[in-house]
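All remarks here apply to the structure that follows.
Removed: one protein chain of the complex. Kept in place: all other protein chains.
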Amino acid sequence: MHPIKISDLRFKYEEAQKNILDGINLELAAGKITAILGLSGCGKTTLCYCMCGIIPHIYHGHLDGEILLFGNPLHKMELSRIARSIGIIFQDPDTQLFSPTVEDEIAFGPENLCLDREEIAQRIEICLKLVNMEKHRFEHPENLSGGEKQLIAIASVLAMDPDLLIFDESLAQIDADGKERVKNVMLQLKTLGKSVVLVEHDPDNLAIADDIFFLKSGKLEAINITNKREFDELYKI
Amino acid sequence: MSKFSIEADIRSKLAVVLGFSTIAVFIQHIYVLSFILIISIAAALLFGANILKAIKTTRNLWYLFFIIVILQSIFSRSGQALLAINGFPLITAGGVLKGGEFLMRVSVIVFSATIISTSNSREVVQGLVQLKIPYDIAFMVSVAIRFLPLLRSEIKDTFTAIQLRGLDLKKIPLKRRIRVYLYIFNPVVAGAIRKARGLSIAMEMRAFRAYRKRTSFLKLRLSAADYFIMVFTLIFTSAVFVMFYYFNFPAGII
Partner (left out) sequence: MSFIKFENVSFNYQHQKLLLSELELSIDSNSFTAVTGPNGSGKTTLGKLAMGILKPLSGKVLLEGRDISTMSLGKVGSKIGYLFQNPEVQIFANTVIDDLGFVMRIKNIEENEINKKIDTVLDFLNISDLRNSNTFNLSYGEKQRLAIAGILINEPQFLILDEPTTGLDIGRKKMLSALIEKLLAAGKGLMIISHDHKFINNFSGKVLKISGGKIYE
């Protein structure tokens, strides 16, 4: 079964004139990394928000079409239910971390799910190990570098044990070394059978993707990029 | 710099702060207030609070307090005149005393509050939760506290940016300076809204408020020392009140 299946999704923000998403169809493959490219303002983030229920639960607008999460209609589920299957990591690490220690940060999600303490302890250890940040367990997230903060944001989403992770331009603010570390984590997630959606506008981060889609005029198009010239063509305005 | 300090549960720290502040608010007597002020500074140091840093970060607040003190000492005239214009007493001994009392009361509250800052925000939240305060309210308080430094760096940048536009804040007359402040308001509010929204979405996407209850990985336990601190604070606070109201000690108000 597809982790996410989108059929004919259309969305328009309240004050907007036209649909920002205008007939999106997408079947995500389990255990694969799917990249979604597009120019700024083309609706990439809007699509992410639809996939994880932030639209229509937090942001409102005119939503049409259907999104199925493992076969169940997504917009009928509560956000806290969706959060168990889908995790999302945003661009700005500062607005994702709010706890005084790394350990508290990672425990936050599992605590909300009412897991027992032994289980939480286990998850903290596993997730820290996965992002290779064990030695920062008792540090204040504020004192970490941008890339390290993003790794902690990933760990704290992973602690919810989701099947699908969405990275909404999560690599933009971090340096080359940080990017490599995050990409390595994505590849590891794949081997664990998790699905990854990578929303990007930097072609250098696409090497790890299995499928690539291009979002333009509200529609998704599967593409196959083999050389740089094709890529430049894509972005011609 | 490792100094001696008491490791205590946040709940016993809250008890101490509550006790001292109650005394400071209800008993307006210069001797009692001076006594409590000394005790609260001692307690803050004992718990390992950084009082100097607290004074520094609340610097602007203290200017405000001093203005209030001066106003109070001008407006409440009683006793011997210390400064008089044309025989009209402007500053009086009674007024200065009133102002001094106010300053001490505020100091007791600020200094004892620094005791709480020796625990991290997760401990404070957990303390409140274990005191039966709803967890979502407790968390909102802690996120609000986390939010302030995040905002502060942006406000600083905005202040810098408007000056770099060629405005020398010190040289602009007051009336026009107010107009400048209105312009600063704009990016600061926009930034605050954007950040607050980001934080709340991040929390909700990690199933915040999924259930009425939540488990806690962190568990606070009261030690023998904590029970001692709490019982001691209770006895101490009651003793001060009983002495003051029933035995009229220390006697007489000047």
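Worth a mention:
Per-chain numbering from 1; labels A and B assigned in written order.
The rule is short, and it goes like this: a contact is a pair of C-beta atoms (placed from the backbone, for glycine too) under 8 Å apart; a residue touches a chain by one contact, two chains touch by 3 or more.
Just so we're clear, the structure is a prediction, and the values are computed from it rather than from any experiment.
Set against the missing chain, the residues B:78, B:186 or B:238 yield one that touches it, B:186.
Counting over the whole complex, chain A has residues 38-41, 91, 145-147, 169, 172-178, 201-204, 232, 235, 237 touching the chain that is not drawn. Within the entire complex, the positions of chain B that touch the omitted partner chain are 154, 157-158, 160-168, 170, 172, 176, 179-180, 183-184, 186-187, 190-191, 194.
The rule is short, and it goes like this: only the chains that are shown with their structure count from here on.
Taking each chain's centre as the average of its CA atoms, chain A and chain B sit 40 Å apart.
Here chain A touches chain B in the complex through residues 52, 54, 57-58, 78-81, 83-84, 87-88, 90, 92, 94-96, 98-101, 103-104, 107-117, 120-121, 124, 142, 156-157, 160, going by the rule given at the top.
Residue ranges on chain B touching chain A, taken from their complex, read 120-122, 142-143, 146, 149-150, 195, 198-199, 201-211, 213-219.
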